[in-house]
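One protein chain omitted, others in place.
Per-chain residue numbering starts at 1, and chain names A and B are given in the order in which the chains are listed.
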Amino acid sequence: MSTDTRADEGGSLLARPLNWLETQSEEVYAYVLLTPAFALLALVAFYPLIETFRFSLLADAVASADPFGEFIGLGNYVDLLTADTNFTQQFISVTLTDSFPFVAFGAPFLQQAIFVTLAFAILSVLFETTIGFGQALVLDQDFYGRRWVRVSIIIPWAIPIVIQGMIFFLIFNPTIGFGTEFMQWLGVFGNNPLSSSTDSFLIVLVADIWKTTAFMALLILAGLQSIDRGLYDVAEVSGASPWQRFRYITLPLVAPALLVAMLFRTMDAMRIYGLIDATAGCETVPSLTCLVIIALQNSRRWATASAVAFLTAVVISGFVVVYLIALRNSEGGVA
Amino acid sequence: MASVKLEGVTKRYEDVTAVNEMSLEIEDGEFVTFVGPSGCGKSTTMETIAGLTLPTEGTIEIGERDVTNLPPKDRGISMVFQNIALFPHMDVYDNVSFGLRLRQYDQEEIDRRVEEAADIVQLEGMMDRMPKEMSGGQRQRVAIARAIVRNPGAFLMDEPLANLDAELRVHMRTQLQRLHRELDTTIIYVTHDQAQAMTMSDRIAVIDSGVLQQVAPPLKCYNEPANLFVAGFIGSPAMNFLEGEVVDGGFESEYANIDFDPKAHGVTPRQDLTVGIRPENVFLEEDSRKAASPTKPFDAVVDVIEPMGKEVNAYLLFDRDVEASAEGRGEGQLLINLTPDTDIEEDDDVRIVMDRQNVHLFDRTSGDAISHSLET
Partner (left out) sequence: MTDRSTEPGDELTPGADETTLEAAPDGGVADAETVDQPVVNPTADEPDLDRGLIAAWAAKMITNPDRAYRASFYVATIFFLVTTLFPFYWLFVVAVTPRNNLSEVGVFIPAGFNPAAFIEVFTTLPFHRYVFNSFLIATIATVAVLLVGSLAGYVFGRLRFRGRNVMLLLVLVTSFFPPAAFFIPLNRLFNTNVDVLRPLLSAGSLYNTPYAIFIPLSAIFLPLSIFILMTFYSQIPDGLEDAARVEGTTRIGALFRVIVPLSAPGVATAGVLTFISVYNEYFFSSLMTDGRPGSWAPMLEGILRFQGEFEVLYNLMAAASIVAVLPVAILVVVAQEKIVSGLTTGAVKE
């Protein structure tokens, strides 16, 4: 028997650099493997963000060919926060005809947008997490026909936002859909819900929950799948009720996946735009991202748009800190 | 088949030195066991040999080839892990043939070798089982088959029996010895269980705090431990120690004095000395003829008696005032082995003698052994 010193995986071109990598310290190895991800992010995310930040420090130049004017420091931010920024005229008048979103009549637009964004993010993530967890628990079961149930539950997530928007637009379109009559029968909605901020907010919320719950369900399901089934047997033998099994095994073990899902869902919800645009329109339910688009497209105020984008990021980062702390405390997390 | 040579191997993590200046030569075909308490650096040492961890300093040679900078796959070694580490998504055949397939052997060669390996560990007919369908012992045999199928220069085994139940462990122990005889390959074995170390190895390497304490055949480590650590670690139940100092006529401690000639052992009066004596080298006075060269008798009182069947362990106190320590044997306590027919009871007063030929002397400051017998 001869001693085995054959090299592996043939003489592929990759073999040499891979072998070199093998003998590097863990740190070097980590940085090398992160290079592709960070190269991609640098090109598509970091570079544009730095540019956008630079833009946000410039003045708007609505009329000129180059939409950016002279350097004004934090002027755009100050204007936004002190409510000196006027978005389009027509825009303001439409929105303020209704009392929603519950801030005082005539409140600065940015505040409304922040309120709408936060309310939407908190409510949608709350409902989507609860319902998504329920769906994931159902999908986790072994039963006849489960494949089709899984597909059915996931399928709303596969529907493009435009279509999702169209479905709910049509449902609540007073001439075509049945939704308005139904909700009026319940005594909730007014005559034309899609032009009422309160009603539209609810429509957008329901539409989002309908579609994006599947996202939560899918991620939580993946977390549930990685739980060692043997633990349940142990728990059952020691007399734990199904609720106790859920409380003491499922929940803690699925926590990392759950928190990652909630984290990304929250960040996503706080950037809501497409769905609003496709149903009620940004004039009716203004979110922070809506402001960015309005400033960008309707009024060519690109510098202001950049500043709003960064304000959005600041608001989101406030939420993220909470999640990072939670993740740090849960096993297998960031810490 | 290959020799393994470590030279000055050191592994430092940020603030801990896991392995310190380890130098060791393992001969071709030798069975060497790294033994030591958990966290002593024995596993890290093995990982540096395998290439899973890169040493901070030092070189490693396998088969007279410097492999310090080679990845694990090119070192010509195979490894059996404590948690068995079978690939759960592959059946037995795929697990065993994994390395051969990576090296692109022809199918016939792979089949032949897998069959041969399966034959050695008696796994015939289980080739398409998944690991989760197998018992712990079967999985362990698959892991061994996976290790031997490539005819590696050296086997590394990291606590391979730790997760098996006691009976299976003893059985696998003999299996491994047989395997070593059949394959005639270098085996490096890591365990914290000195029984495995004693029974299987050609030599054992006792490691503590990342430092090699002694490398010697098991019996030599047992009879002539190089220092206090080895003396206390090897042997079960462990050696008794008495702490005292050298006086003109020999050794003096709070509980017992032993006569010898300091000059003959190269110690000087007032030197801190620890005397070690194994439980089987202490006898009741009436059995003193069993000792080759008995000391003068000491008074003691029986604290606890543990009948073990083939022998009796008796825990003695030198003095009724000695408080039995809660953890391990404290000062003034002594464990002795007696034959099962010995007629003593707890709380009896007894007189004991030690066998001077098996009294070990250690310098307490350095811990190093000075002498393994009082007879010169």
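We adopt the following convention: contacts are C-beta pairs under 8 Å (C-beta built on N, C-alpha and C of every residue); 3 or more make two chains touch, one makes a residue touch a chain.
Being a predicted model, the structure only gives us computed values, none of them experimental.
Asks: Which displayed chains does the hidden chain touch?
Replies: When the entire complex is considered, the left-out chain reaches A, B.
Asks: For the full complex, which residue in A:140, A:208 or A:283 touches the chain that was left out?
Replies: In the full complex, the listed residue that touches the missing chain is A:140.
Asks: Looking at the full complex, which residue from A:80, A:161, A:202 or A:235 touches the chain that isn't shown here?
Replies: A:161
Asks: Since one chain has been left out of the picture, which residues of subunit A touch it in the full complex?
Replies: Touching the missing chain: residues 8-9, 18-19, 21-22, 26-27, 29-31, 33-34, 36-38, 40-41, 43-49, 51-52, 55, 131, 134-135, 137-147, 149-163, 166-168, 170-171, 175-178, 210, 213-215, 218-219, 221-223, 225-231, 241-242, 256-257, 260, 263-264, 267-268, 271, 273-274, 277, 288-289, 292-293, 296, 302, 305-306, 309-310, 312-313, 316-317, 320, 324, 332-335.
Asks: In terms of residues, what is the contact footprint of the unshown chain on subunit B?
Replies: The list for subunit B reads 47, 50-52, 71-73, 77-79, 81-89, 98-99, 102-103, 130-132, 146, 150, 156.
We adopt the following convention: only the chains that are shown with their structure count from here on.
Asks: Please work out the Cα centroid separation of subunit A and subunit B, and write it as a whole number of Å.
Replies: 57
Asks: Going by the contact rule at the top, pick out the subunit A residues touching subunit B in the complex.
Replies: The contact residues of subunit A facing subunit B are 1-10, 19, 22-23, 25.
Asks: Looking at the complex, which residues from subunit B come into contact with subunit A?
Replies: Contact set of subunit B toward subunit A: 1-2, 51, 54, 63, 69-74, 76, 102-104, 150-153.
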